[in-house]
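Only a single protein chain was left out; the remaining protein chains are all shown in position.
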Amino acid sequence: MPFLAVEGLSKRFAGVVALDGVSLHVDRGEWLAIAGENGAGKSTLMKILAGVETRDAGRIVLDGEPVALRSVREAKALGIAWIPQERSLCANLSIEDQLFLGRERTRRFGFVDRRGRRARAVEALARVGLDVPPTMTVGRLSTGNQQLLEIARALDEHARVLILDEPTSSLTPHESERLFAALARERERGVAVLYVSHRVAEIVERADRVVGLTDGKNSGELAERPFSESDVVRLMAGRAVSAATPTSRTFGPPRFSIDGLRTRRHPRELVSIEVRAGEIVGLAGLIGAGRTEILRAAFGADAATSGRISVDGTCVDVASPKAAVRAGIALVPEDRPADGVILDASVRTNIGLASLRDGARRGFVDRVAEKVRARAWIERLGIKTRSDRSLVRKLSGGNQQKVAFAKWLARSPRVLLLDEPTRGVDVGAKEEIHRCIEDAARAGAAVLVASSELGELLRLCDRIVVLQRGAIRGEFARAQFSEQRVLELATGAATAPGAHV
Amino acid sequence: MHRLVRGALGAFVIAFGATSCGDRSGDAIRVALITNGSSDFWAIAKAGVHEAERTAGVSCDFHMPAEANAEAQQRLIETVVARGARALAISPLDSDNQVPMLDEAAKALHLVCVDSDAPRSKRLAYVGTDNVAAGRAAGSLLKDVLPAGGRIMLFVGRMDAQNAKERTQGIREAIAGSAIEILDVRTDLGDPAKAKANVQDTLAAHPDIAGLVGLWSYDGPAILSAVEEAGRAGKVAIVTFDEEDAVLAGIERGVIAGTIVQDPWRFGHDAVLLMARLARGEASGVPASGILDVPVRTIRKADVAAFRADLRQKLGR
Partner (left out) sequence: MIKNLGILVLLIAVCALTAWQEPRFWSAYNVGNTLSWTGLHGLLALGTAVVILTGGIDLSVGSVAGLAGVMLPWTIVRLGWPPALALPAVLVGAVGIGVIHGLLITRLRLQPFLVTLCGLLVCRGLARYVTGDATIGFREADAPLRAIATATPFSVAVPGLDAPIAIPIAFLWLIAFALVLAIFLRRTIGGRSLFALGKNEAAARMSGVATSTWTVVAYAVSAGVAGFVGALLALDVNSVQPSTHAQWYELYAIAAAVLGGCSLRGGELSVIGVVLGAAILRVLYNAINILAIPTQLEFAVVGIVILVGAMIDEGLRRLTSR
C-alpha cells in the first residue's frame, strides 16, 4: 500500500477546470517528479496537498487513512510540508527565530526557552547540512541556503511528505548539490518527496518515477528508471519537442559597448563588454558574480560609479532607465513581478508601457495603435490570455515573461539586455522565448543575456563571458563552448569555502 | 509680501533653535492675555492692550491659540508661566472644565478672566460683559423687529463656551412671554464655512423661519452671505454679535437688524490695567464683587457710521 495516494482529484476555479480526476501515489523514501507545463495543474495539486486549497472531488489517503486536508494546519499536523517557489522568509529575523516562528515553545509565563531552542536549531540545521550560526539574520543567507532553511523547518515539524516547487530555480549548481545531498539523507529516513521542476536534467538524474500532467489530467508515467530527457520532455509537453538547433546569424558592426564599468556592488572591478549587432552574448557566473548589477547599471536602473555606455558608437548618459530607453536600450529584468511587469495592469497596458510616446500627439496616447500593437504581439509571441484587457496577474509565469518581452520588442530595441529570461518558465514557453530572442538578434539587436542556467547560455549564445565576483574571468566563442570549463572559471580556484553563505 | 518673508525667516530661526527673543521692554512687569481664538474682536482688544501697556508701564504678551480648544490654552498658560509673567488674563473656552487648570495657574500668578468668566475658579476678577445682559439686549432687539413673533434659529461655534450659554440664556429671558420661539441651536466648531452651510440648511428646512441669530462673531457674515444668496434679504430678521466688517456693511444695507457689540478695546485695556495693579500689589483695583462690567451696546443702522469711525481710530487703521 502506498504511503500517500491521491485518487480522482478534481478542482475548478471560476468555471475553469484546474484538475480533472488526477491520481498518483508515492511511497516512503520515494522521489516522485511531477512534470507538466505551466497551467497543467501542478500548483493546484501542490496547494491542495498542502491544505492551501480544498478539493472539489477525490480522495487523499495518507498511511492508509483517508484525510480531509481542509487547512494548512491540518496538512502540517499530518506531516505534509510544502516548500513553495516564492520564499516566505523574513529577512530581518535570525535563523533560529525564523525556524520557530509561529510555533514558539514557551516555558511558564510565556517566556521563550532560549537554551532549548538554540540546541534544537543547531540540530535542525545540521540535518540539512547547513553550517551557519543560528543567530545570523536570514537575509544574509544565499537563496540556496534559504531553501535549505525552509526544508530544515519542515523537517523539524516532522514532515513525512516534502513537496518541493522548483527548488533549484534560483540555485547555483553547488547549492543544488547540497540541497540534493540533504534530500537524499531524508529519503533514507523514509521521507517521501514530491518534486515539481522544469529542469529536465535534474528529473532524469534524481527522480525514481515521473508522473506527467497535461491540462489538469494525468498524461502518463515513467514508472522505472532509466528514462531519457526526451522521455520527460514528451511527458511534460504532452508532445514531442524538437531541440531547435540555432540557425546561423550574421553579425553587424559593434552596436553596444560597456567600457570600464564599475558597479556599487563591486567597486574595484572594471568591466568592459562589446556586443555586435545580431550577436547574442551570455553572462555566466554564480549568484553574486555581479551579472544583474552590470545589466542594471548599463540600463540606468542603478547608478554606476564609473564607466561609459555607448550604442552604435555614440556615448549614452544612462542617468535613468528613461535615458537608456531613449537610446534604444531595453532590459527584461530578473525579478518579474517587482520590476518586469505591472501585475495589476492589463496585458495591453503592459505591452504599451514603454511605447507611450510612439505616435502620441500633444501628449495624447495613440490608443488605436496601442491596441493594435498589443494584439499583434500577443499573436506573435503566442501569449495565452483571454483578452488583451486581462490582468497580467492572471497569466502563467511564462506568459507574463512574454508580456515583459513584448513590451520591449514592440520598440525594436537596438540593445536587448536580458536577466534570467526564462526563470520559472515551462519548457514550451522557454523554447518560444529563446526563439524570440533569436529573432530580435536576427533583426539586428545586440543581445546581452545573463542566466544561472548554463545550458540555456550554451544553447542560445554566440559568445559567453564568465564573471566571478564582479570581474570578467574569461570569454568563450561558440566553438570553444564547454560546460566544464565555464563552471571552472565561474567557481574560480580562489573561492573560499563559505564565501557564498 | 515682507510679512510672508519675515514669517518664513522666523520659521527658519525657530527651526535652528535660536529661540531666545529679545525682551523689548527691559525690566517692565510682564503680564499676558490668552484669547479663545482669533478674530477681529481680539484685534481690537489688542489695541486696548497696547494703550494700557503705555499708560500702566507694563509689557503684555498677547496670545491667540491656533485651535479653539482647552488643550491649546493649556499649552499657552504653561508658556506664560514659564516666561515669568506676573499676571494673566484669559478667556476660558470651557470654563466649567478648565477650573483645575485655571487654579493651577492661579498658584503661579495673578489670574483674571476676560470676556468669558470662570466663576468657580480661583480667578481674582472678571473683566467683561455680563453675557446674560448681552443676550437680553439681543432678545429685546428681536422683539422690536419681530413684533408678530415667529420661530428663530441660533448659530454658534460651540455650546460649551460660557458666553454661548449665557447669551442664549439672556435671549430666552428677553423673549419669554413673547411669540418668538427658539427652534434650535446649530454649532459649527469654529468653521465659518460650516456655519454658512448650517444657515443654508436652516433656510431649506424651515422656509418660514423668522429670525437668525449669530452668537459668535463669524456667524454674522455667514448668516448674511447665505441669506443674501438665497434672496431672502429683508424677509428674515438677523441679529448678530460683534462687529465684523461684513456685519456692519450688512446693517447699512438693512439686511441685518442690528448687532450687539461689546467693547473689546476696553476688555483688553481694563484687563491690563487691572493686572498691572494686581502685579504691583494694589488690591484697590478689584471690585468687591470681583466683576468689572463693561456694558454692551446695540448698533443699528443709524449708529453704524459713528461706531465705525471710533473703531478705526482705536485700531489705528
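Think of it as A and B in the order they're written, each chain with its own count starting at 1.
By our rule, contacts are C-beta pairs under 8 Å (C-beta built on N, C-alpha and C of every residue); 3 or more make two chains touch, one makes a residue touch a chain.
In this text, all values refer to a predicted model and were calculated from it rather than measured experimentally.
The undisplayed chain touches these shown chains across the complete complex, A, B.
From the set A:17, A:342 or A:369, the residue in touch with the chain omitted from the display is A:342, counting the whole complex.
Set against the missing chain, the residues A:354, A:395 or A:416 yield one that touches it, A:354. The omitted chain makes contact with just one of the residues B:59, B:187 or B:262: B:187. Touch with the chain that is not drawn comes from one residue among B:96, B:181, B:229 or B:310, which is B:229. Within the whole complex, the absent chain has one touching residue among A:407, A:430 or A:463, and that is A:407. Residues 1, 3-4, 7-8, 10-11, 37-40, 42-43, 64-68, 184, 186-187, 190-194, 196-198, 200-205, 207, 217-218, 221-222, 225, 229-230, 244-246, 249 of chain B touch the missing chain (whole complex, contact as defined above).
On the side of chain A, the interface with the absent chain consists of residues 14, 299, 301, 320-322, 324-326, 331, 333, 338-345, 349, 352-354, 356-357, 360, 363-365, 367, 407, using the contact rule stated above.
The definition used in the following text is that only the chains that are shown with their structure count from here on.
Chain A and chain B have centres, each the mean of its CA atoms, that are 71 Å apart.
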